[in-house]
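A single protein chain has been omitted; all remaining protein chains appear in their positions.
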Amino acid sequence: MDFLNALVALSNFVLVPGIAYGSQLALGALGVTLIYGILRFSNFAHGDTMAFGTMVTILFTWWFQSLGISAGPLPTALLALPFGILATMALVVGTDRAVFRFYRQQKAKPVVFVMVSLGVMFMMNGLVRFIIGPGDQRFSDGERFIIKARTFKQMTGLDEGLAIKTSQGITVVTAIIVVAVLFWFLNKTRTGKSMRAYSDNEDLALLSGINPERVVMYTWLIVAVLATVAGTLYGLDKSFKPFTYFQLLLPIFAAAIVGGLGSPLGAIAGGFVIAMSEVIITYAWKKVAKYLLPESLEPDGLVQLLSTDYKFAVSFAILIVVLLFKPTGIFKGKAV
Amino acid sequence: MSEPFLIGENMTGGYGKGPDILHNCTIAVNPGEIAVIVGPNGAGKSTAMKAVFGMLTVRSGSVRLAGEDITQLSPQDRVVKGMGFVPQTSNIFASMTVEENLEMGAFIRTDDFSATLEQVYHLFPILRDKRNQAAGELSGGQRQQVAVGRALMTKPKVLMLDEPTAGVSPIVMDELFDRIIEVARTGLPILMVEQNAKQALEIADKGYVLVQGRNAYTGSGQDLLADPDVRKSFLGG
Partner (left out) sequence: MNQTVKHTLLFAAVGLLLLLEGTSTAFGVFSGSWNSSLTILNMGLISAIMALGVNLQWGFAGLFNVGIMGFTALGGLAVVLIATPATPGAWDAGGQRILLALILGATTIAAAIFVYHRMAGKRARPLAMIAVLVAGFFLYRGVLDPGVEAVESINPALSGNIGGLGLPVLLAWPVGGILAAGVAWIIGKTALGLRSDYLAIATLGIAEIILSVLKNEDWLSRGVKNVVGLPRPLPYEVDLQNDPAFVEQAAAWGFDATTASTLYVKLGYSLLFTAVLLVLLWMAQMALRSPWGRMMRAIRDNEVAANAMGKDVTSRHLQIFILGSAICGIAGAMMTTLDSQLTPGTYNPLRFTFLIWVMVIVGGSGNNFGAVLGGLLVWFLWIKVEPLGIMLMDLLTAGMAEDNGLRVHLLESAAHMRLFTMGLVLLLVLRFSPRGLIPEK
C-alpha cells in the first residue's frame, strides 16, 4: 500500500507534470531544431514567436468567449488555435521576407543571423507587450480536471490522490498528434523529404533542383505551427506572460542541443530529458520518501535537491555537460 | 565535323573574380561516348568540368548543349536542361535512405519516375538490397553508386562525373568503371574527370589531357595511351 501511495505521489507530482512540460519543451525544441537544420542558425526569436502565437490565440479565445462560443469541456483556446497559427505564419514568413532573406542572399555568417534574430526578438517582444501588456493572462476555461485528486482517492482508496489537469491531457494528446503529423510530413511527403535533403546537403539539394526559398518558406510555416501550439499549451497549463516565454528560450535551446541540433527526434528526446530533470531535481521528495522509508529514517527536510527558483540552472547544467562531453548531442546533430 | 552534343569551346575563366585558371580550353562529348579529362595535379581538370557545368565564371568561349548556347545558365538551370552532375565529395544525402536519395534525384521530374528507379536498381543491384538503409552508412564504392544513381534519376541527356573513383580501392574502381561503361552503352554521353589516368583512358572513347588549364593533347583513349609524349610526361613511361 505504501509503495502504491509512493507511486501515485510520484506520478502526481513528478511524472504527470514532467510529461506535460516535456511535451511543451519538445514542441518548442522541434521548432528551434528545424530552423537550425534548414536555415543554419539558432533562432533567438523563437520564445517570442511562441508568445506572439499564444497572444493571438488568447485574443481570439476572449472574443469567442464574449460571443458565447465554447468547446464544451475543452478550453475555448483550442478553437482559437488555428487563428493563432495563421497569424504566426503570416508573421514569421513576413519576417523572413523582410529580414532573413537578405542575409541568406548575402551568405552571411551564422553569428550574424543569430544577431539579426535578436533584433527580431526585440521587435516581437515589444509587439506582444504593446498589444496584450506585460502582465499575466489566464485564458483556460472548460473542465479543469480530467481526474480530481479526491475522486481518485475515492476510487482507489489510497491516501494519495492523483490529479490530471485537462491542460495536461490536452498537451500530451496534441503533442503526439503534432509530432506524428510532422514526422509523417518529413518522411513521407515530397516536400518533407526535400526539406531533409536540403538540411543534409545544401549544395546537392540545389543540384537536384530543390528550390531553397520554397524549403525555407515551408520551414517557417511548420515552425509557426509548432511555436503557436507549444506556446498555447504552455499557457493553458501554466499561464501566459511575455517574459516567461522569453525565459523558455534557455530550456528549449538546451533541449535542442541535448538532442542534437538539427535532429527532430533529438529535439523530442531532449525536451523530455530537460523537463524530467528539472522536475526531479526541484521536486521536494519528502512525500514520496515518507511512504518508502521506515519511520526512523524519515527525512526532516523537504529532500529537495534544488529550490524551484533554480530550475533554469538545471537545463543549463545539462547543457554545459553535453557541450563538454558530446557537443553533437544524443542524436548526432549537425553542429559541433 | 558536326557539332558535338555537349561542348565547352575555347573556355577561359576562373572562380568568381579570381585569376583565370582555364585558358582557351575545349571539352566535348557525344552520345554513346565516354570522354575523360586527365592531367597532372592542378591542371584544372575539375575546373574544366565545373566550367562546363556553370560553376565558374567563363569570361570567353561558350558552352553549348545540343546546339543551344547555355553559357549564361546557372548550374540549377543546366540540370533542368538535362545535365547530370556528380560532385567529387558530399555527393549523397548521408542521413537519407538510398531510395530517398534517388527520389531526390528525380525531384525536378513531374512524371512517374518508377521506371527510371527500376533502371538504376538494375544497373546497381546492390542499391536495391540497401534501399532502406541510410546512404551515409554504405561503403565508399556503394556511396558512389548512390551518387551516380541519383544523377541518373533526372534522366539526364549527359552525365558528368568528377573523379568518381577518388578514394576507393582498385577492385571497387574496376567495378565502378564497368558500371560506367554500362551506362554509356545505353547511349548516354559521359564526361568524366579522372585521377587514375591509365585506367580511365583505357575505357575512354575520347581523352583530353590538360596541362595548366590548356588542352595539351586530345585524341581517342587508345591514341593517347600510345602517344609517347603523353606516356612520358605523365603516364609514367
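First chain written, first letter: the chains are A and B, and each begins at residue 1.
Assume a residue touches a chain if its C-beta (ideal position, glycine included) is under 8 Å from a C-beta of that chain, and two chains touch if they have at least 3 such contacts.
Quick caveat, the model's predicted, so the values are computed rather than measured.
Engineer: Quick check: which displayed chains does the absent chain contact?
Structural biologist: Looking at the complete complex, the unshown chain comes into contact with A.
Engineer: Which of A:14, A:86, A:115 or A:186 touches the chain that is not shown?
Structural biologist: A:115
Engineer: In the complete complex, the non-displayed chain touches which residues of subunit A?
Structural biologist: 41-42, 44, 99, 102, 109-112, 114-116, 118-127, 129-131, 133-134, 243, 246-247, 249-250, 253-254, 257, 261, 301, 305, 307, 309-310, 312-313, 315-316, 319-320, 323-324, 327, 335-336
Criterion: only the chains that are shown with their structure count from here on.
Engineer: Hey, which residues of subunit A end up touching subunit B in the complex?
Structural biologist: Residues 190, 193-194, 196-197, 200-201, 203-210 of subunit A touch subunit B in their complex.
Engineer: Considering only the defined contacts, which subunit B positions touch subunit A in the complex?
Structural biologist: 75-76, 79-80, 85, 87, 90-96, 100, 103-105, 107-108, 150, 154
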